[in-house]
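Moving on, here comes subunit A:
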Amino acid sequence: MSEGTPLLQASGISKRFGGVHALEDVDFGLAAGEVVALAGDNGAGKSTLIKIISGVFPPDGGTLFYQGSRVAFANPQDARARGIETIYQDLALADNLDVGANVFLGREPMTRRFGLPVIDRRRMRAEAAMTLDRLDIGLDRLDRPVSALSGGQRQCVAIGRALHWNARVLIMDEPTAALGVPEQRKVIALIQSLKAHGVGIVFISHNLADIFAVADRIVVLRRGTNAGERTRAATNPDEIVRLMVG
Partner candidate 1 sequence: MKRRTLGAALAALGLAALATAPAQAAGKKLTIALIPGLTTDAFYITMHKGAQAAADALGDTLVFQGAPEFNAVLQVPVLDAVIARHPDAILIAPTDKVQLIQPLKKAIDAGIKVITVDTFIGTGKYQTGSGDADFPLSYVASDNILGGQIAARALAKAIGDKGKVYVSNVKPGVSTTDQREEGFKEEMKNHPGITVLTTQFNDDDANKAASQLQSVLARNPDLAGVFGANLFSALGAANGVKQAGKAGAIKVAAFDAPKSIVEQLKSGLVDMAIAQHPSEIGYFGVVAAHAALTGHSIPTAIGTGFTVITKDNVDDPNVSRFLYSD
Partner candidate 2 sequence: MSTTATVAARQSSRVPLLAALAAARAWLFLIVLITVFEIWARVSFGASFVGNLFNLRSVAVFAVAPLLLAIGQTFVIISGGIDLSVGFTMGLAAIVLAHTVNLATPALGTGAGLLVGVAVAVLASMIPGVVNGLLIARLRVPPFIGTLGMYGVARGVAFLLAGGTTVPVSNAALNYIGNGQLAGFPVVVLLTVLALLVLHYLLSQSKFGQYTYAVGGNRAAAVRAGINVRSVTIRLYVLSAVCAGIGGILYTGRFSAGAAQAGEPLLLDSIAAVVIGGASLFGGSGTIVGTLIGALIVAVIQYGLVFINVEPFWQFVAVGVVIIISVLVDQSQRRLGGGRVDE
């Protein structure tokens, strides 16, 4: 493991679907301010593992420790409430709402006007702007629907929202897949900035260049088991590929 108390620790995780072992005795750890890339071929068990961590499935065996105590998430909302947030590419934002409204979706601040309770849009925009500034996400206008933003900018807004609500662990599933090169760089830069804020990041990508650009550590899964684990400095893409294909 890396230095410091692990923020999240999964030990001996197993999961079966019918007769198929999707995961068999898998270990996975993540420290605050650390980026761990989860690598593996299709069907290696990457998405099953992150779904267990984010509360979508309960594991059949093994234990989850989060911030020092043992946890069992009832559902994804439960995991999110405790600060484990997954960033999905398509499901993240309501395209027709502006940035502030998306950051605050479901938790809108209210104010009063003429004695009537109204949504405080000005505050939503201001606070969203603050959060985005803190992460160095530059958006020129926050009052336009997010459909007017680029894919990378939307990704940033989704991440900004998670951070605004104090996410401690961010799970990012192929965050750069649908983006152009400059956009990918923006997301990679944001991940660096999140690290600096002490957020633990689980990063899934098929793109080895991306993995090597951001990850501190690389955990490789193969057919539902741990196939190896390397710090970035101590490995190279060829070795990771060998671990993936076995």
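Just so we're on the same page, a contact is a pair of C-beta atoms (placed from the backbone, for glycine too) under 8 Å apart; a residue touches a chain by one contact, two chains touch by 3 or more; residues count from 1.
The candidate set was assembled so that all candidates are chains of the complex that A comes from, given by their letters.
The model shown is predicted, which means the values in this text are computed figures rather than measured ones.
Colleague: For subunit A in this complex, which listed candidate touches it: 1 or 2?
Modeller: Of all the numbered candidates, the touching one is 2.
Colleague: Could you please specify the touching residues of subunit A with respect to candidate 2 in the complex?
Modeller: 76-77, 80, 88, 90-98, 101-102, 105-108, 110, 113, 116-119, 121, 143-148
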